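What you see is the complex with one protein chain gone and the rest in place.
== chain A ==
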Amino acid sequence: MEIIKVNNLNVSYGNKLILKNLSMPFIKNKITAIIGPSGCGKSTFLTTLNLMLEEYDGKYNGEILFKDKDIKAYDKDEIRKMIGMVFQKPTPFPLSIYKNMTYAPIYYGVRDKQELRNLVESNLKKVGLFEEVSNELNMSAMKLSGGQQQRLSIARALTVEPEVLLLDEPCSALDIKNTAIIEEMLLELSKEYTIIIVTHNLSQAKRISDYVAFVLDGELIEYGHTNEVFYNPQDKRTKEYLDGIYG
């Protein structure tokens, strides 16, 4: 089932056209990887899906359907609640781990101490962080390692119970061990959430994704099942990229 459907999407910053006539679906409870060389518009594409684009002064036209309804018909904040986002660099708030996790739930009206505590615990468990920090929930999140900070950022995005999770190269600043932990976690999370991940790392896309979209210079070149795209690319440019001809 398609949870998001993108039709004829054009995105621009000022006069500069970043994405051109892009159309593709995102399947519910699957991991879709968006791959392509630097500067091809992958991240911009991601920010368009939860309307973060406007915070960066970008504009789009075309249609983005979320559960068969145009995202413009939703409230901006509502869309962002349902389509969560994790950025490339870990972005813990300079507050305690606990406050990082309760920041959004409190905003959405959760007041009960026990309920907040349960939310913190269950979401930290989902990213495998709970065992590591259960005794230090009041410690500043800035003191965590890079990998832990990124997992905290993911857990924080989960606290608002999104249906889709957008991840913009979440592992690019992390070492192999933390990358492995996050990949395993994403596979686990995809049972509950739809995951859309932008990645530079082709083997990562191959390891975890169900679908792959290859974007080049703002155009969608190829979209399909991961195995089909990787082992039997239809477009010459996809094959060249996978063979390492472009950056």
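Just so it is clear, a contact is a pair of C-beta atoms (placed from the backbone, for glycine too) under 8 Å apart; a residue touches a chain by one contact, two chains touch by 3 or more; residues count from 1.
Basically, contacts and distances are computed from a predicted model.
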Options "Phosphoribosylformylglycinamidine synthase subunit PurS", "NADH-quinone oxidoreductase subunit J", "Transketolase C-terminal domain-containing protein" or "ABC transporter permease subunit": UniProt name of the undisplayed chain: "ABC transporter permease subunit"
Listed residues A:153, A:178 or A:194, member touching the removed chain: A:153
Sole contact to the chain not displayed, among A:45, A:60 or A:87: A:87
Among A:77, A:115, A:184 or A:240, the residue in touch with the chain that has been omitted: A:77
Sites on chain A contacted by the missing partner chain, in the whole complex: 50, 52, 55, 77-82, 84-85, 87, 89, 91, 93-95, 103-104, 107, 140, 142, 153, 156-157, 159-160
